[in-house]
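Each remark here refers to the structure printed beneath this line.
Every protein chain but one is kept in place in this view of the complex.
Chains here go by letter, A and B, matching the order in which they are written, and residues are numbered from 1 within each.
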Amino acid sequence: MAQIFHHSTNVLSRLSIYGGVFIVALLGAALYAIELSPWYTDVHVSREQPVPFSHKHHAGELGIDCRYCHTSVEKSSFAGVPPTQTCMTCHSQIWTNSAMLEPVRASYRDDKSISWTRVNALPDFVYFDHSIHVSKGIGCTTCHGQIAEMPLTYRAGTLYMSWCLDCHRQPEKYVRPKSQVFNPNYQVPANQEQLGRELVKEYKIQSLQNCSVCHR
Amino acid sequence: MDPESSQNIGHAREAPVLEPGHTLATVTDKISSIVLGRGTTKGWIIGFGISFALLMLLNVAVTYLLVKGVGIWGIRIPIAWGFAIVNFVWWIGIGHAGTLISAILLLLHQKWRTSINRFAEAMTIFAVACAGMFPLLHMGRPWMFYYLMPYPNPMWMWPQFRSPLVWDVFAVSTYATVSLLFWFVGMIPDLATLRDRAKNRAAQVIYGFLAMGWRGSAVHWSRYETASLLLAGLATPLVVSVHTVVSFDFSVAIVPGWHSTIFPPYFVAGAIYSGFAMVITLAIPIRKFYHLEDLVTMRHLDNMAKVMLATGVIVAYGYMMETFMAFYSGNQFDRYMIMNRMTGPYAWVYWLLIACNIVIPQVLWSRKVRNNIPMLFIVALVVNVGMWLERFVIVVVSLHRDYIPSAWGTYIPTRWDWATYVGTIGLFLTLFYLFIRFLPMISIVEMRSLVEETNEESRNK
Partner (left out) sequence: MSSNPNTPERKSIDLAAASANLAHRDGKRFWQSLEELSETKEYREFLEHEFPHDTAKDPEGIDRRDVLKLAAASAALAGLSACTKLPTEKIVPYVKPPEEIIPGRPLFYATSMQLAGVATGLLVESNMGRPTKIEGNPEHPGSLGGTDVFAQASVLTLYDPDRSQTVIHEGRISDWDPFAVAMTNMRGQQSPKGPGLRILTETVTSPSLAAHVRAVLKQFPEAKWHQYEPCGRDNVREGAKLAFGKPVNPVYKFDKADVIVSLDADFLTCGAGHVRYTRDFSSRRALDTPSANPNRLYVVESMPSSTGAMADHRKPARASEIGGFAQRLAAEVGVASANGGGTNSQNISADWTRAVAKDLQQHRGSSLVIAGEEQPPYVHALAHAMNAALGNVGKTVYYTDPLETNPIDGMESLRDLANDMKAGKVDALLILGGNPVYDAPVDFDFGPALLNVKLRIHSGLYYDETGELCHWHVPATHYLESWGDARAYDGTIGIIQPLIAPLYQGCHSPYEILGLLGNDAGKSNHDGVRDYWAGQRPEKDKAFEDLWERSLHDGVMTGTALPAINVAARTDFAKPPNTQSAGSNTAAASDLEISFRPDPSILDGRFANNGWLQETPKPNTRLTWDNAAMVSPATAQHLNITTGDYVTLQLNGHETKAGVMIVPGHADSSVTLHLGYGRRRAGKVGTGTGFNANFIRNSTTPWAATGLHIEKTGEEYYFAVTQHQYIIDRQGQTFEEESAAAFHRDLIQVATLEEFRANPRFAQDPQEEPTPGLSLYPGFKYDGYAWGMSIDLNKCVGCNACVVACQSENNIAVVGKKQVMLGRAMHWIRVDTYFRGGLENPEMYYEPMPCMQCENAPCEVVCPVGATTHSPEGLNEMTYNRCVGTRYCSNNCPYKVRRFNFFLFSDWQTPSLYGLRNPNVTVRSRGVMEKCTYCVQRINAAKIHSEEANQTIKDGEIVTACQGACPADAIVFGNINDPNSRVSKLKAQSRNYRLLAELNTKPRTSYLARVRNPNPEIHE
């Protein structure tokens, strides 16, 4: 009787058998790639803001201290986003009629908050505290990246748990002298490894990795 | 294994494993015609209809479960595991008979296994499918199931390998894979037969596709033999390991009534016990409706009954030791647990279980009963129930009164508990109906090899 299958099916069947293995592997790899892609993590993706505020200009060129605006960074879990008032301390004097700043003036005028788009967001079940990190010699730029070179602010790290753990497991890789914490242009020294180890000792930095440090 | 049955292979007074007078052709016809020959019978349609309805019930139950959460079940604190786990253990247990028959009996060269191993294996796979659903469904957040698997992730988190539940994941998934392979590989030559005998194009293509180009060449046969032997070798330890791991879910915990070293052996025995009960429950009607009396002979039923009897006795020993240890250990919590089992609010379940699993099956000592098909069928059903009750006693009754009296509670299954349970039975039967309709439920190849021998025997007489 006639053949049911064309003999090319042999090749196909063999291919599909071997192929199956690779396809599964590829799929996994693809998922992982997506999870690390900027599209998913928003790393280096600068956000639209009501006012195109430039950290490059303020922190970099003008050299305004981080704490001038982010007032509660040393006292609280929340670094603090400046109230309109803070903007107006200067901008009631300079650039008073620039169109770009109209939203700020409007906010101050009608007592309506500016609603900024959040750049660095953590899930609700993660409890991060700024104050303890800065007080233990973790610099702003360590997590927030070269903020002094960001015309529009973007997320510098994935903010994944692994990203946190990387530092929590080896703080010496990132810790810097307390004096340098708020220096946006701090350069990691060549002897970081050894300097880091000393600082870790000096600042009594614990490598906290248990769950309830961040989750509760 | 019960030695008697193996000694008496082909012994005159024993019923033969294949009624004499069959030729290679008749055997092949008989089996393949069920699939290819006369189309769908009325009986099949009705049976399938009912089981499919039950399957739909399962759909509803599962959907509602996913919408609302496991709270729709009767579980509560302290009885945080209920029907889901009971059913899981029950189904997994049932699966074991298939593997035992196809793997261990193959290695032991038990001729009588041939005509029942195919659908016993099918039963295994379907049972494991049902069992596999429960650990997933009973989770509070089933969509997070992948947390139980070790895979690289941006959380740098791994499963907690000290937990028996993680061992379960591996045990059960391995078991499912190996059984499936074993079943399929064993079926390839038969699929080829069906392909060749099929008349209509669709059937030819489908069976052809599944037959994977089997041409029955010598090479094929030798490959086939090695493969099935290897798989048998792989499957054999699983028969023991899987239910051992399942028993760890309990024996590793500190709950009185769970924390017991005897669990692994007596879980395995129990598994085989319930498994064979299920095989008998399925074999008897099938053999009746498809007139396979001379392929599945009294001999098979008799042997299976003996296996049941043997494993049943082991299980009884298990119960005895549990009770004895509770008193011998002097541990007040274990003592209370046993007393509570025997006299507490769920005492009736315990005594019913003793009746089903220990008392009633003793009738199997008598050859008369073993050869009386209705009786055998009933006993098998009773054991199925009994083994389900056993799991209920272990899971629920142990939990409902453990260490802190203020936290004692009572467990009352809701309609959704029942719906899910009955639903999985529906799933099982649906799959089984499809199987007997579209696949050779008895291994044609192996039956052919039996033909010669049986003819020998009849000539000798």
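Before moving on, here are some points about what is shown:
Following the convention adopted for this analysis, a contact is a pair of C-beta atoms (placed from the backbone, for glycine too) under 8 Å apart; a residue touches a chain by one contact, two chains touch by 3 or more.
The shown structure was predicted, so the numbers you read here are calculated from the model rather than taken from an experiment.
Shown as candidates are B:50, B:129 or B:165; the residue that touches the absent chain is B:165. Listed here are the chain A residues that touch the chain not shown: 31, 34-35, 40, 47, 72, 75-78, 80-85, 107-108, 111-118, 121-129, 131-132, 135-136, 204, 210-213, 215-216. Chain B meets the missing chain through residues 63-64, 66-72, 74-78, 80-81, 138-148, 157-160, 162-166, 169, 249, 252-255, 332-333, 336, 345, 399, 402-410.
Methods note: only the chains that are shown with their structure count from here on.
Chain A and chain B have Cα centroids lying 53 Å from one another.
Across the complex, chain B is touched by residues 4-5, 9-10, 13, 28, 32, 35-36, 158, 160-163, 165 of chain A.
Of all residues in chain B, those touching chain A in their complex are 151-152, 154-157, 195, 201, 204-205, 208, 212-213.
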